[in-house]
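Heads up, one of the protein chains got dropped from this complex, but the rest are sitting where they should.
And now, chain A:
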Amino acid sequence: MSVEKQAFFDNPNNIRWMLRIFYSICALLFAMDFVIHRHTEFRWESLPGFYPMYGFVGCVILVFAAKWMRTFLMRPEDYYDKRELTDNTADEQGQGHAPTAPAAGGPADV
């Protein structure tokens, strides 16, 4: 399909350029800390690079912690359905996680 070939993000060059622009903005924002005098209210806030570091490290910790949580929180998709749907509505088990609306809109939406 020609539409797909032209799609912006399918071109690796475009992505490379976007990432370069993005990295430059990040570098610029970090450098601003040394140029602009911020007014601060919290003791750590005055450290140069506090906000960038907090954002970056915070998000990395967030993602790793969440990944680690998967090891003991993750269950198969039909974990609850197996029992709840057979208990209450045996005939609808198949519909459990298939959303009702197909492309044209399901019974709930037509």
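Just so it is clear, contacts are C-beta pairs under 8 Å (C-beta built on N, C-alpha and C of every residue); 3 or more make two chains touch, one makes a residue touch a chain; residues count from 1.
Convention: contacts and distances are computed from a predicted model.
Enquirer: The chain dropped from view, which UniProt name applies: "ABC transporter permease", "Multicomponent Na+:H+ antiporter subunit D", "OB-fold domain-containing protein" or "2-oxoacid:ferredoxin oxidoreductase subunit beta"?
Expert: Record says "Multicomponent Na+:H+ antiporter subunit D".
Enquirer: May I ask you to list the residues on chain A that touch the chain which is not drawn?
Expert: Interface residues of chain A facing the absent chain: 3-4, 7, 9-10, 19, 22-23, 25-26, 29-30, 32-33, 36, 38-42, 45, 51-60, 62-67, 69-70, 72-81, 83-85, 88-89, 92-93, 95-103, 105-110.
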